[in-house]
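Since the structure comes first, as structure tokens, the remarks are kept for the end.
The full complex has more chains than appear here; those shown keep their coordinates.
Letters A and B mark the chains in the order given here, with residues in each chain numbered from 1 onward.
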Amino acid sequence: MEHLNLLWNNTGLNQMVWGQGLMLLVGMLLLYLAIVKNFEPLLLLPIGFGAILANIPGAGIAEGSGILHVFYVVGIESGAFPLIIFMGVGALTDFGPLLANPKTLLLGAAAQFGIFATLLGAIGLTAVGIFDFSLTDAAAIGIIGGADGPTSIYVASKLAPDLLGAIAVASYSYMALVPLIQPPIMRALTTEKERQIEMVQLREVSQSEKIIFPIMLLMLVALLLPDAAPLLGMFAFGNLMKESGVVDRLSDTTQNALINIVTIFLGLAVGSKLMADKFLQTETLGILVLGMVAFAIGTACGVIMAKTMNLFSKNKINPLIGSAGVSAVPMAARVSNKVGLESNPHNFLLMHAMGPNVAGVIGSAIAAGIMIQFLG
Amino acid sequence: MNMEQQTELIAEALNLTLFGMGFVFLFLTLLVFVTKAMSIIIQKMNKQSHDDDTHHDDNLSLKDELDEETKFVIEQAIKMHRGA
């Protein structure tokens, strides 16, 4: 009888608090979005599953010596997982379009205004008493607008670990929602004529330029903003492995086995931060709303920057590629291409949009470095 | 949170935004110039080593024009940002 009691006392059913039940549903919602809606499944499936595991009553998988907590401490608290992912992203990135048209870097700069506007918004909402975000919280939330998962996770782990779960989920969810969020903003801010602008063919870029660019980028970071060096350093390293052509076996493994392995454990570890008592706060709602705002403002600023540049240039840019400056590689570039085709069925903007797209990755990492330097 | 704290917090946030966006633009603008410079140097070096190729003068002059134009654009953009 005593055993039966113990058994019943230890069941999840008996121990469950309403928050855990709700979070199990949130976990299943994430799995639904990943599997059925195909929303960034590479991250949202592990995160969703991790969220379920983390909220099993009485199992303690995301606490103490629970395996997900171990993954979190080893991989995210140390910074290793997001940095390794960033190395992998570097090895998957082609800077060719950016090198062919470097001024699109400025579009990647403009789109970062979403990050800072969101920071201002979070602080404003705190000032009027709706939420209670510190400056570090606000900075970590703002980075969602950078539309780079690993950057968001890295910054959150440094500045606001308690919000990491919500920030990561918002980040990847909105990256998946780019095809829904961006087009209305892009259409609203451009005229039909602007959307029809055709851009000149990109020149071919030599291998030497592609090899020197990551080293140059790293040097500039080293000299000007050392706090961005871990992120952009690993990114540049991955890219150099790929472009150098002398370590193909390392580059292949980085792009495949290594990034896949780390993605699985990163996702599970992030999921462990979706425990009910941490996630079910009004702050989370604030993060979700502010993250969406960050995306929208970043998109708008990218488009406006492109229009501004056209004021001073003979060589017109199609402002639709400005939105790609938020990064969300390569989704945002595809969106630019698709919206462009609506107005001009012979206008293929994809490659042109890849320039601001990867520029946005650099821009967000720089913004992240600034945040860490001032607040870290 | 009292009035003074509020003001201070907002001031800090504004400060961070100002310096942050300023630095992002500064950095990426610098990167534009450095990248262009790098590309020009490499293309010249490549051209020297392939100087048997037919003459690309027209191409080059067009390129120089484009570069000057871009420089102009960036200067304008920085001015605007500062003025904004």
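The criterion applied here is as follows: contacts are C-beta pairs under 8 Å (C-beta built on N, C-alpha and C of every residue); 3 or more make two chains touch, one makes a residue touch a chain.
Fair warning: this is a prediction, and the values are worked out from it, not measured in the lab.
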> Using the labels on the shown chains, what is the complete copy formula?
Replying inline: A x3, B x3
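Quick note on the criterion: only the chains that are shown with their structure count from here on.
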> Any idea how many Å lie between the Cα centroids of chain A and chain B?
Replying inline: 24
>> Touching residues of chain A toward chain B in the complex: what are they?
In response: 98-99, 102-103, 105-106, 108-109, 112-113, 115-117, 119-120, 123-124, 126-127, 129, 135, 138-139, 205-206, 208-209, 212-213, 216-217, 220, 224-225, 305, 308-309, 311-315, 359, 362-363, 366-367, 370-371, 374-375
>> Could you list, by residue number, the parts of chain B that touch chain A in their complex?
In response: 1, 6, 9-10, 12-14, 16-17, 19-21, 23-25, 27-32, 34-36, 38-39, 42-43, 45-46, 66, 69-70, 72-74, 76-77, 80
